[in-house]
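Shown here: the complex without one of its protein chains, the others still in place.
Read from first to last, the chains carry the letters A, B and C; within each, the first residue is number 1.
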Amino acid sequence: MTMLGVLRPGHCQLRVLDLEESVNFYTKIFGLVETGRDAAGRVYFKCHDERDHHSFIIREADRAGMDFYAFKVRDKATLEQLDADLRAYGVATERIPAGELLETGERVRFRIPTGHTMELYAEKTAVGDGLGYVNPDVIIEDRKGISPLRLDHWQIHGADLDASRDLFTKVLGFSLVEKILGEDGQTDMAVWLSCSTKAHDIAFVRDERNDTLHHASFLLETWEQVLRAADLMGKYRVSIDNGPLRHGITRGTTIYSFDPSGNRLETFCGGYHFYPDMQPYTWTWDELGSAIFYHTRALNERFLTVVT
Amino acid sequence: MTMLGVLRPGHCQLRVLDLEESVNFYTKIFGLVETGRDAAGRVYFKCHDERDHHSFIIREADRAGMDFYAFKVRDKATLEQLDADLRAYGVATERIPAGELLETGERVRFRIPTGHTMELYAEKTAVGDGLGYVNPDVIIEDRKGISPLRLDHWQIHGADLDASRDLFTKVLGFSLVEKILGEDGQTDMAVWLSCSTKAHDIAFVRDERNDTLHHASFLLETWEQVLRAADLMGKYRVSIDNGPLRHGITRGTTIYSFDPSGNRLETFCGGYHFYPDMQPYTWTWDELGSAIFYHTRALNERFLTVVT
Amino acid sequence: MTMLGVLRPGHCQLRVLDLEESVNFYTKIFGLVETGRDAAGRVYFKCHDERDHHSFIIREADRAGMDFYAFKVRDKATLEQLDADLRAYGVATERIPAGELLETGERVRFRIPTGHTMELYAEKTAVGDGLGYVNPDVIIEDRKGISPLRLDHWQIHGADLDASRDLFTKVLGFSLVEKILGEDGQTDMAVWLSCSTKAHDIAFVRDERNDTLHHASFLLETWEQVLRAADLMGKYRVSIDNGPLRHGITRGTTIYSFDPSGNRLETFCGGYHFYPDMQPYTWTWDELGSAIFYHTRALNERFLTVVT
Partner (left out) sequence: MTMLGVLRPGHCQLRVLDLEESVNFYTKIFGLVETGRDAAGRVYFKCHDERDHHSFIIREADRAGMDFYAFKVRDKATLEQLDADLRAYGVATERIPAGELLETGERVRFRIPTGHTMELYAEKTAVGDGLGYVNPDVIIEDRKGISPLRLDHWQIHGADLDASRDLFTKVLGFSLVEKILGEDGQTDMAVWLSCSTKAHDIAFVRDERNDTLHHASFLLETWEQVLRAADLMGKYRVSIDNGPLRHGITRGTTIYSFDPSGNRLETFCGGYHFYPDMQPYTWTWDELGSAIFYHTRALNERFLTVVT
């Protein structure tokens, strides 16, 4: 009971143009912890406050973007049930054997209507956050770089938003938290979905470009840490798309920036507590600016058009 | 799926010695919003960022303390299921009819082993937070006093901690997040339990004084708001038990203070994100100080002994 | 000894296009306190944490901009000495009689080489901050709107920056804190000057448009208050030029916005402690972006071109 089914964003695999440059960026500047490399040349990272072996994987490729993303589910029984539910709903699933990703159990993989490859899994080795489980300290000292706490969510784009939204809400148990309506006042142009008490665990935007990533988002603890992230981006000449700023949607504060390959990353803080008995917020098309960038109400072209 | 069963702390009813003095305290200084009074002389309040009709109720009595506390569950079917589960577990339940509390549906009431009266309910009128559901603003201006965001959790005391803990974890679906072991290294002296991604929704402390309240806790958004709360407590001569400070347990920041009747209130901020696949933290008896008051490692007598 | 001569920015008079709309903006949204109106139709304001009668004056006119700005000096003897020093330096001064501005003593007025009208004065009625002088509270509750603490500084533009800089440093006792060099590596394109331990009390930018104002700046207490200011600007649809962000110069955090008449206002926080024995920082032309907008290193056209 209570937190059942899907727990949280578990991992994603991004493509980068230069592996070692990216490892340097993600460890020294973005402040993730490298936790492993595999025979396929992939590099694994976790955030400082995460306990599972990894939440972020990169591989070298000739174009940026996201290969797949995954949610962790409560246990193996849940995994089997969700696989059955997906197949009953008409979704073709396949099994990726345990160990194909380092320290990770069997994964159920499937394609969602917006074209993205998604996975569910129940098992990943807990390596801890370094504080131990007995009389832990409250702070992890000597965190390097921006050092987010956790992988937070993704915003992904595709044409058939309606079908992906329905898959998440009807089969995977997510709740609709907020949405932006199109000019017709009826079409969902973007939706924010939660499987927890977070204001979002994933967001979809209607976009002809299927299987694209707008951003992977990482959690920071305070607005002061958002400032520190921006200061480090300034110091290391990281390309900033926008921010620090506040979203109307979720009320979160944020900076959007790009990794050296052009993948957009969000460093996010806040957002209200959501519960599934809450009525969703609706944003109308004429208030799109406030919905996204609450302070200036002005969207920049790059934010609206660049995906990977 | 996902957030099922028990959602969150829903309301509690506290006894106060002087009703109007308390209404003044809870509205002007503590910054709750009065939302109604009933024929029984009870006064209802909500926090600014809560949407349901109320989360906090007071009534005049000749001694302080808590009459009952309640969790909201996902829906009526869940309420029926949990009632059946409780009875199957051997817990006697009764039904309080809809409307007995203002704007609140039927409640399932029962006594837990530590002597406290607990309720579950599925329905309460959503009155909103004043921002509306279309193109909402991100801030509620002109919040008065300390103005917590939400009712967060309770810490309650009683002798048979083990049985109450088991009821919550085996029947109500809560997860054990942290615990303090006694000098014997085996007995749970205190446990922190979650039904969400919060680090705790309720805490139990082993104490011969059954059916007692250590504190009701309210959520603040930032450490700077914790400071503002303390400043207002200083200005209005509110009795402070301890704080501002950091807990070792949950990593939250906090102030403990007393209402005019001597009920202890917590103004709490933070706490890590908990998921039910996480291994609980254990604190040993010799580190009790760090567990509770991480900075000074020193517990004050009042904090250890005063309950209502 | 010690803090002698010029104390701080004392007041400025700005032109607005619609007086009542501006009064509404400056009190309800920007959060100044109206303290008086005079026979000339001028409206006077102070910030909540200022004790003198006013620091900001507006009058209705057909174009925006600043009529004059003033620094308060330590005492009347200092005023006489500085007047004598100015005249000895070749600056023509005039005396504005006490009372010409409400609650303000005699002012020494003169034109500086960049064309701006500047004043010095020693006396203004202290009306206090409402906390009293005996056992004061630490917070002023119920501050409305953005509610800056103090008038902080101005950035003004004109062609003969060198001569205005010299007047301030050689006659008025200011120290050079930071400067931006032009492409030739020699010309001062902008200078930041301090008469205190603040990182700046006034800034000059080389610009053919004499007697122009880039912005009047007001102090906020924390980065969280900068966020709140931005949230209120979002809510009330205030035109934001840029921010929240960090400056390379002074290390301060900031938002630039416009009043309804197009006068640019800064809401500023931070900046390091400056002492006159410190070597000034120099910024080279190729690092202009980092100097001004440290995070993005990108200057927007409006910031570079709009003055009033």
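Of note:
Throughout what follows, contacts are C-beta pairs under 8 Å (C-beta built on N, C-alpha and C of every residue); 3 or more make two chains touch, one makes a residue touch a chain.
Everything numeric in this text was worked out from a predicted model, so none of it was measured.
Interface note for the absent chain: among C:Y69, C:F174 or C:F268, the touching residue is C:F174. Residues of chain B in contact with the chain left out of this view: 223-224, 227, 230-231, 233-234, 237, 240, 244-246, 248, 253, 255, 290, 294-297. Mapped onto chain C, contacts with the missing chain fall at residues 1-8, 49, 51, 72, 74-75, 82, 126, 133-136, 138, 149-150, 172-175, 195-198, 219, 221-223, 246-248, 251, 270, 272-273, 275-284, 287, 290-291, 294.
Contacts to the hidden chain, counted on chain A, fall at residues 137-139, 141, 222, 224, 228, 231-232, 234-235.
In this section, only the chains that are shown with their structure count from here on.
A rotation of 180° superposes the C-alpha trace of chain A on that of chain B, rounded to the nearest 5. Interface note: chain A and chain C, two copies of one sequence, contact each other through mostly matching residue numbers (shared numbers exceed half of all numbers used).
With centres defined as mean CA coordinates, chain B is found 31 Å away from chain A. As a whole-number value, the distance joining the C-alpha centres of chain A and chain C reads 43 Å.
Chain contacts: chain C has residues 224, 231, 234 touching two or more partner chains.
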